[in-house]
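Just one protein chain is left out here, and the rest sit where they should.
Note that the chains are named A and B in the order they appear, and that numbering of residues resets to 1 at the start of each chain.
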Amino acid sequence: MAAEATTTRQIAMVLDLNKCIGCQTCTVACKKLWNTDTGSGYAYWNNVETLPGAGYPRNWTGSGGRTATGEVKTGKVPNLDDEYGRAWSFNHEEVRARSGEGASKPWLRPDKPPRWGANWDEDRGAGDYPAENHYFYLPRLCNHCTHPACLDACPRHAIEKRGEDGIVLVDQDRCHGYRFCVEACPYKKVYFDPQRQVTTKCIFCLPRLEEGVAPACARQCPGRLRFVGYLDDEDGPIWKLVHGFGVALPLHPEFGLGPNVYYVPPTGPPRLDEKGRPTGQPRIPTSYLVELFGERVHEALGTLERERAKRRRGEASELMDLLIAYDWNRSFALDSGTREVL
Amino acid sequence: MRGKVSLMAAPTGLSPGGYVSQAYADRSAPRTPLAELEAEKDGVLWRVRLSWACADPVRALGDEVDRFVDAAAVLAPIVPDAPWMTMGAPGKAVEGAMWRADRERPFGVRAEGLGSLERSVAPKGWEARAEWKSGRWQVEFELPGWKALDAGRQLAIAVWQGAEADRGGLKSVSAGWIRVGT
Partner (left out) sequence: MASPERTSGWQLDRRRFLKLSGLAAAAAAGGLPLFHLREEAVAAAIADGAARNPARLGTWEDLYRQRWSWDRIARGTHGWLNCRSACNFDLYVKDGVVVREEQTANYAASEPGVPDFNPRGCQKGACYTEVMYGPGRLSVPLKRVGERGGGKWQQIPWDQALAEIAEKLVAIAEKDGTDSIIHDLGPHFDHGPTTAARGRFFGLMGATLSDDWAEIGDLNHGATLTFGFPHVGGGSDEWFLSDYLVVWMMNPAVTQIPDAHFLFEAKYDGAELVVIDPQYSATAVHADQWIPIRPGTDAALALATARHIWDSGAIDLPYVREQTDLPILVRLDSGRFLTGADLRDGGDAERVFVWDPGGGGPVPAPGCLGNGEQPRLDMGTFDPPIEGRFSVKLADGTEAGVVPVGSLLREQLESWTFERAAEVTGLAAEQIEQFAGGFARAERPMVLSSWGSNRFFHSDLMNRAKILCLSLKGAVGRKGSGYHSTGWIETGGIGFGEHTGLRGRLALFMNMDPGMLFDLAVQRVRGRISAQRLTWELAGEMGEDLACLSNAASLNLAYQGIAEDLDREQAGLYPRPLTEYDREAREKDWMPVFPRERARAWVTGGNNVLRRSNLPQRSLEHMWPGLELIVDVNPKFTFTGMHADYLLPAAGYYEKRGIKYAVAYIPYLHYCDAAVPPLGESKNEWEIFWKLAQEVQRAARERGTPVLDGCGKGPVDLKKIGDVFSFHGEFGPDDTEQVTQTILDNAETTKGMTVRALEQTGVEKYKGAGGPGGQPQLFNDDWKGEGVLRACTHFTEAKWPWPTRTGRQQFYVDHPWFLEAGEALPTHIESPKAGGDFPFQLISCHARWSIHSIWRDDPMMLRLQRGEPCLYLNPRDGEKVAIPDGEWAEVSNRVGRVYMRVKYSTMVRPGVAYYFHAWEPYQFPNHQSYKWVTPGLMNPLHFAGREGQLRWRFGVWEPGTHVQDTRVDIKPGRPEGLAPAEGA
């Protein structure tokens, strides 16, 4: 694809799932900055889902992307009520005006009985309590893929992968709202705005990046789990975590799109046996993590454990120092502002 | 002229990019197999009436994201040999009007090949009136001063069934240019 040939640098993000607390500050930071208009009420360029779970949109995996042999898989545009979750309206005024009217008094609730939402299965998880119940949080945003399925899907060439930083953008002028990109993206990270009748997606906070400021989801993350920088910057945190230590892995590498958002896989307390005794076995089945992050997850988890053991013994570990993020500002290795401020 | 026009599914294999051509490779049956077309000239005014069966009209998106609206377009070549199936070609534009069920006025449209369609505010006086009745859409375009049609006297039509997720290249089209008489 032409886009690949012209991408000279790739911006990337690493998210350490061992620090994610599911607080959704990233979700709200992104929402408040970019998606407060009517047509984007349901849209969360950044969302956090509880895994195992159906996520947002519901059961998003399996729609779009490619097969292991490179065949295109037909996707679908998710439904608002059943898959994304509608941006419900509420009856504040009605409730207050009729607070005294006995048993029939209306209570505050969504205008339509909700069927799904962006965080519907928050904290649900899987497994029997207390031996093996487990869950963790997975923040998701556009992966700004090296081989973007959305770009490949647009017959109008309205989607661009920028040469200077690899950000994938939907040209809001060219887009005619056909939504093939929505279908094709296996991460379901392109959204259709029914008011403006165009699709939108994460812009990696382009205007901020132009001034050397990290994206809102990353900079506003109180869990300090996000790192932002260029994939080829060997002094930056991204290269070290992705290539240096190999502990940051792409989500669903089998989709074959080359995601540029990477995750440090989660660990948790051990499983208990049937008598409630701690076992040495991971509570989150490693096979499940392999489904998400591929086979390399074994190696990444091993590296994390080895490096942590060093620290327990009082030895140095550059990896642990990096993940601790002593100096938070260094989590973001960006160019200084390049764009003249208007 | 006035007559029935058999429509075919626009060939998805031609669609730019890797997705549509593969994902919709099997979409060979037209969602709208037949349309009635009537085109007449009244002074400078071209009146084009288009009608097709539509069991489940989609008039607007509402707040929905997985809904597609019904639409239709009439196009004419700017140069006589502009290809139709590819929506023209570089240097060989096609142009015309597009009606969409959720809009009061039609778009003016122009293309020089697949994926190059540009929508614009339709020329002054261009109108499209539509009515859905007894399971059919009837759309009447009034296109005064449409020079391309004046010159070439041929047009092509495209119909999108919203309920069938028609949009973009997923459409039913006339197999070629249709002459509209002298």
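The definition used in the following text is that contacts are C-beta pairs under 8 Å (C-beta built on N, C-alpha and C of every residue); 3 or more make two chains touch, one makes a residue touch a chain.
Computed from a prediction, not measured in an experiment: that's the story for all the values here.
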Visible contact partners (per top-of-document touch definition) of the missing chain: A
Out of A:Gly62, A:Gly163, A:Gly212 or A:Gly302, only one touches the absent chain, namely A:Gly212
Option touching the unshown chain, where A:Leu80, A:Leu141 or A:Ile203 are the choices: A:Ile203
Using the document's definition of touch, tell me which of A:Thr7, A:Thr27, A:Ser63 or A:Asn79 contacts the absent chain. A:Thr27
Touching residues (missing chain, whole complex) on chain A: 18-19, 21-25, 27-29, 31-34, 41, 85, 87-90, 92-101, 103-110, 113-115, 117-120, 122-130, 133-137, 169, 171-173, 203, 205-208, 210-213, 216, 219-225, 266, 268-269, 272, 275-278, 308, 311-314, 320, 323-329, 332, 334, 336-337, 340-342
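Simple rule for what comes next: only the chains that are shown with their structure count from here on.
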Hey, how far is the Cα centre of chain A from the one of chain B, in Å? 39
Of chain B, residues touching chain A in the complex: 15-20, 22-24, 61-67, 114-117, 119, 165, 167-169
Which residues, counting only chain A, touch chain B once they are in their complex? 39, 42, 71-80, 84, 86, 149, 151-157, 176-180, 182-184, 191-192, 194, 197
